[in-house]
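Here the complex is missing one protein chain, while the rest keep their positions.
Take a look at chain A:
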Amino acid sequence: MKTIRSPPGIQYPITVVELAKKTGDDIARSSPLFNYYYTSIVTEHDKYGDSTEVEKRFPARFDASADGVITKWYIAKGSVIQRTGVAIVDIDEPCEHEVQFGSLCAVCGKDMTEVDYLTEERNVDRATINMTHDNVSLLVSQREAVRAEEDAKKRLLTARKLSLIVDLDQTVIHTTCERTIAEWQADPDNPNYDAVKDVQSFQLADDNVANVAANWYYVKMRPGLKGFFDRISDMYEMHVYTMATRAYAQAVAKIIDPERKYFGDRILSRDENYTDKLKSLHRLFPTSTEMAVIIDDRADVWHYSDHLVRVPVFNFFPGAGDINASFLPKQQELVMSSVKKSASDPAPKQKAAAEGEPATLISIAGKPIVPVPTESANGELSDLEQQLISMNSADSPEALEEQVKEQEKVIVTQQTERPLLQKQLLLDKEDEVVEDANTIVETHNGDTHSSEHHKHRSLLHDDDIGLQIMEKNLRRVHRAFYDEYQRKKALPSGGRIAELKGEKSPKKRAMEDQVPDVGRLMPRIKRDVLGGTTVVFSGIIPLGMDVENSDFALWIKSFGAQVGLTIGKYTTHVIANPDRKTTKVKRAARYPHIKIVNVDWMFQCCTRWEHVDETPYLIELDPADRVASPFEDLDDDEIGITGDEDFEGIAEIPVGLDMSDVKWDDMGDELDNFLDESDDTEGGDNVSEGDDSDSSITSTSRLQRRKKRTMERVTSLTNVLSADKSSGLPSPETTGPEEGQCEEEPKDTDPAGLAADDSDADDGLEAEMMAAMNSDNDA
């Protein structure tokens, strides 16, 4: 049905003289619809040269701008049309061109791009929505899209399924281009053989991604992927939505879904995505997104959609990053160096212990080197990723070519520099050092647990369980959705339906009533997780970044937590960097109800969707900080503010300089020390006045305590040896009067009692080392 209205561009008013067609007549485009006349003032000249202005009538013809059958006339003979936009006639068109392919109507085969004198609205504009995965030429109209989605929805509801949009890179797979993998695969003796033996590889025939000849891609599936798909496909209809090229996406789909039973042809790649920076639910579900759930490792590309189940990043090849990341917006930088490692790690303590082992062993060997290679092996932001990030950071006109070039560069780097191989070599070299050291250690104290070190350690760890967590969350969403659906269905909705019967599509309305919206359900589930908590970030989000809108803050906010900027009385958690002691941490340390945790805690909460117990994630604090000392009160509130702020700023400079993080921290500690000392001199007079606090230690001079701490700091590296010897017995240092207050210290993980030491990093390492050693002994 199309209503023809009086067009602009003719001289109004017009008077209808005669209708050319009756109701029910067929009419062809550009054939006359009615005759009319209009009046106009014209100047007439007579033969004497005089001119007169007379009003004259001009007859004219009105042509139909559409084919079809006339269903209703709004005008009759003699009607006067005063202006544009008045309805003239309804024409029932034989084809409304609702599906168009390459600007051809798929129903009648007509060319939609034709424009003539009657065209009011171009036919191509009738169908503008693309809802096909693999084609950009096929467009449908809004109405057709709604119809298609209603159909799909009905189908899903009968099958009790939801739609699941799956991201590829770093969510279900991890890809690298380094041919080291092939070498490792071919060599069963390689320490990484077990991890890479199921890595599959492919070449793209028409590889315009990298102009390097015959580029091989090595794809590692996330552990348990097959089972995950098997189980999830009963509850979800799955779609692939990736920012990689079509060829790549299809090659990967062939690997993860060889029988094409999970995804079929539902693969959407960059080639079919209109924008190159964002993913949009509306690209696949243009009218209703109620039943769509997304899994992705990046939330920013989805604009923090309510439908998103954010999954821990799958980083199997350390440093490889996401080879298609150059097509995504720049990732927010993280100050935390251990972020990535812990994201995919549900039991950070154990794993950290395992991974921390080499680092501690190095210090046993009397080499206080920054354990750079091991840290990168742990899968944190390596330099390649940094490179990726910095390349992305150019927000100048991000031409596709530029991005392609960036990607090429990444691939070429991976091929030529082979970072994985280098890392493994470093690791091996370290092993040798360690083995040498081990013999020394053995002679020293007759330790027996050296045998396991003779085998070379592997760089790759095949122990990701992100999928299990993901599956649990997806099950939960599915259950919540269908519980809600059943509940709504059970409600007597007859009256409502009857009320809506008059509407265009009462059926649709009724269904909308019944179908819950995932976009509302999921936030509801998530909000309960951390509801009532107020978190403050400290040393996590780079200075100068808008905290409220940072990735972490948005993420944790979606779980119901409030994000505060300063420590207040509502603050319940401080998420801090364990390597650094900021003002906020110190301040929070004075309130026993504030839990000071590391970022892992947040990751655990946000990936498992439950308020996990904070105990394993608590940051071990210097008992001195725990004490609500009056001087520190003063430090914070009056004199110390500027100094400490400065310190914080300086300490937060090493954004991304993870290579030297530890060094920086040392410097930071020293600076802290210095600043504290300067505070001492300033606040020295206040010592006596400040005694009115509730602190239990008032007797020992503050200066003495400082001195003691400084001493301990100096000897922190040699302390490791004593940790080894003391073998789990608490040292006298911890049995001070402070112990009562440091209730958050997990005593079992801190046998050496080195918590008194200021450098938390070392503490952690020691604790981890001890745990590892104990477990080794057990085994």
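Keep in mind that, in the parts below, contacts are C-beta pairs under 8 Å (C-beta built on N, C-alpha and C of every residue); 3 or more make two chains touch, one makes a residue touch a chain; residues count from 1.
Here is the rule we use: contacts and distances are computed from a predicted model.
Chemist: Unshown chain, UniProt name, "UDP-N-acetylglucosamine transferase subunit ALG14", "Trm112p-like protein", "Large ribosomal subunit protein uL3c" or "DNA-directed RNA polymerase subunit"?
Modeler: Options "UDP-N-acetylglucosamine transferase subunit ALG14", "Trm112p-like protein", "Large ribosomal subunit protein uL3c" or "DNA-directed RNA polymerase subunit" narrow down to "DNA-directed RNA polymerase subunit" for the missing chain.
Chemist: Given that one chain is not shown, which residue among A:V69, A:L138, A:A247 or A:A480 touches it?
Modeler: Of these options, the touching residue for the absent chain is A:L138.
Chemist: Among A:T113, A:T275 or A:N549, single out the residue that touches the unshown chain.
Modeler: Touching the chain that is not displayed is residue A:T113.
Chemist: Considering the complete complex, identify which of A:I91, A:C105 or A:I294 is in touch with the unshown chain.
Modeler: Hidden-chain contact among the options goes to A:C105.
Chemist: What is the set of chain A residues that contact the non-displayed chain in the whole complex?
Modeler: Touching the missing chain: residues 99, 101-111, 113, 132, 134-135, 137-138, 140, 144, 148, 151-152, 155, 159, 259-261, 264-265.
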